[in-house]
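Notes for the one structure printed next.
A selection of the complex's chains, in situ.
The chains carry the letters A and B, assigned in the order they are written, with residues numbered from 1 in each.
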Amino acid sequence: MRGRADHTSPGIGFERVVFFSDAVFAIAITLLVLDLKLPETAHGPVDLRLIAPKLLGFAVSFFAIGIYWMAHHRLFETLKGQDGAARAFNLLFLAAVAFLPFPTSVITERGPETSAVVFYSGSIAAAGFLFILLAAVARRPSLLIEGEGTGETLRFLLRASAAPLVFTGSAFVALTRPGLAMETWALVFPAVWLFDRVGRLFERASARTEQPSVSDAA
Amino acid sequence: MRGRADHTSPGIGFERVVFFSDAVFAIAITLLVLDLKLPETAHGPVDLRLIAPKLLGFAVSFFAIGIYWMAHHRLFETLKGQDGAARAFNLLFLAAVAFLPFPTSVITERGPETSAVVFYSGSIAAAGFLFILLAAVARRPSLLIEGEGTGETLRFLLRASAAPLVFTGSAFVALTRPGLAMETWALVFPAVWLFDRVGRLFERASARTEQPSVSDAA
């Protein structure tokens, strides 16, 4: 009842998806530099303060895409294959990543203005939620490598939730205080750490539940 | 009488073609974002409705290229090698894919206007027809992996015909009703499903014809 080549095809097929994803990440991250331009009116010495918001936008988006790339990396390290559904959600997630240079150019042009910060934070959060969807679809038990189970999946999803939650929160803060919202982005780092810690508790609890049956079998 | 390295070269040569193709797909799909720009005159809050057609164009082209990439992916999974002809048709198909960001920028600038929709639908259809040509050339029996035969090729070509036929139809609809033509694009999904179903019937019929000779040999 299923298409032949669509299911958990190992080898070259799987690698091509990883490769294609990496290329989209690399291009999106490198295209960010195209927004960096000196104002055309300025003909005096180069004054980087004039483009400070652009430089900040370049840096934040570079590391946002970089963080998603590393998470994608970690996700695919735990998979032994993938099916058509995972492939489709992967494409959807990549569309959101390839889209990010646009909100970056919007925020670097408009600066700390409510609609721009909401759009920017919302776009990064949306990419993150699509990643959680992808991870949930791709990490179904039959597609995982040995040693990965429900506990690990729970931890993975929790950790992946940190960035989109921070950026969703920042979008709400931007409704009243866009300048402050941009500062809340720095919360991504402690949030990832915290969510990973909590996730590890779940992972261990899950390991304890599963272990007895293993020792029974032994 | 033939060039040495041009024929069904396995290993690195084959992989390079796959790799090069993937890179072209990934770049074309990511370049689409460069068309997304806020109108320069607007200095109020970010109003995404102003660029709604651009966002639609980004989404449609992203998934059109994505669908062709997945079809290319499925094609190469069934090949064990390729010759100079397949390589040349692959390059021709890639030229059509690399071209797609241009009709996308045309339609997102002009909106639902006859000549723009005809050009856009026609370009996507043309890429699809070149893919059918590539598949017909690349899937000659001597280049297929084991388990792939005439029935599978018939099904593959039928399925690959769905998208270019829908977009050709949409180009004709656009001659009188460009707005409606853009809505017909959604027919791609049921069309792919339908053509794949019909193709499976051919595949089974073909398997029945071939089976006796197998049991004779046994």
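Keep this in mind: contacts are C-beta pairs under 8 Å (C-beta built on N, C-alpha and C of every residue); 3 or more make two chains touch, one makes a residue touch a chain.
Just so we're clear, the structure is a prediction, and the values are computed from it rather than from any experiment.
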Assuming the complex is a homo-oligomer with 2 chains given explicitly, what is its full copy count? 4
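The definition used in the following text is that only the chains that are shown with their structure count from here on.
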Fitting on CA atoms only, what is the rotation between the copies chain A and chain B? Please report it in degrees, nearest 5. 90
Calculate how many whole Å lie between the centre of chain A and the centre of chain B, each centre taken as the average of the chain's C-alpha atoms. 28
Could you list, by residue number, the parts of chain A that touch chain B in their complex? 3, 5-6, 9, 12-13, 16-17, 19-20, 23-24, 27-28, 31, 34, 87, 91, 94-95, 98-99, 101-102, 105-106, 109-110, 113-116, 119
Contacts from chain B onto chain A in the complex sit at residues 15, 18-19, 22-23, 25-27, 29-34, 36-38, 45-48, 58-59, 62-63, 66, 69-70, 73-74, 76-78, 196
